[in-house]
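Following: one structure in structure tokens, then a few remarks.
One protein chain omitted, others in place.
Entry: chain A
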Amino acid sequence: MRAKPILLMTAHRLAILAYIAFALFPLYWLLKVAVTPNDLLYSEGIRLWPSRATLDHFDFVLRHSAFPTFFKNSLIVSGSTAVIVTILASLSGYALSRFNFRGKYWLVALMLLTQMFPLVMLVAPIFKILSPLGLTNSLTGLVIVYTAFNVPFATFLMQSFFDGIPKDLEEAAMIDGATQFVAFRQIILPLTLPGIAATLGFVFTAAWSELLFSLMLISGNDQATFPVGLLSFVSKFSVDFGQMMAAGVLALIPACLFFLLIQRYLVQGLTAGAVKG
């Protein structure tokens, strides 16, 4: 009687474990290469862990490369993009979810349309637009471009979260004496925290790992973000894998911290108990 459920559960757990191992293996390999001394990189064959581990690559990356600058730039760009996009997307998502206005259908269609272009097509025109404004080779320029590209999707994301919050709640607030904006700020927004967290996380990682625009719009190490910075470990004659991987590991840290901070909101459905029994 009981053997079958246990067997099924074991199989289920094993399948999940296998998937996790598969998904995380590249990260593991990143770490492994980062701690492998250069002389062992090609001489030991394929091993799960090098016979001798070292932190020299980390030391070099932090002290002798421009990586801290890349890191700081990336943090500024991704952080600002995430915050700006989330604010804009909250407002526009709320509008799309709650208001009926002329041209709403066309607005949504236009926003969808922006998501259909391969970004490569837009590199040249965007460069042409930003260049006379002095926004090439500038972090501000990158933030503007990233914001523009992320707002439509983030808006749809936020709209779906707002759609999930019963309209009764803000009507009750409005009868209690709130204006629509106060109801939005005090009642709806706190309930959308999971959605806001998800949007923040999504936009942050998208901006954090963006390479194409940052490569095209930024020249010189001062303003480069870290994906571009990683390329500096590739020289004409060799690739410094150890240092590149060490930089990669370091670049993972903020993303991990960020998700650690917001995971509480991601998993929690705050609206439980709002309406009905």
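Worth a mention:
We take it that contacts are C-beta pairs under 8 Å (C-beta built on N, C-alpha and C of every residue); 3 or more make two chains touch, one makes a residue touch a chain; residues count from 1.
Just so it is clear, contacts and distances are computed from a predicted model.
Of "Anti-sigma regulatory factor", "NADH-quinone oxidoreductase subunit K", "sn-glycerol-3-phosphate ABC transporter ATP-binding protein UgpC" or "Na+:H+ antiporter MrpEFGBBCDD, subunit F", only "sn-glycerol-3-phosphate ABC transporter ATP-binding protein UgpC" is the UniProt protein name of the chain excluded from the display.
When the full complex is taken into account, the listed residue touching the unshown chain is A:Val182, out of A:Leu88, A:Ile129 or A:Val182.
Contact with the chain that does not appear here is found for just one residue of A:Ala82, A:Leu191 or A:Leu230, A:Leu191. When the missing chain is restored to the complex, the residue among A:Ala172, A:Met216 or A:Leu252 that touches it is A:Ala172. Residues of chain A that touch the chain left out of the display are 166, 168-169, 171-179, 182, 187, 190-191, 270-277.
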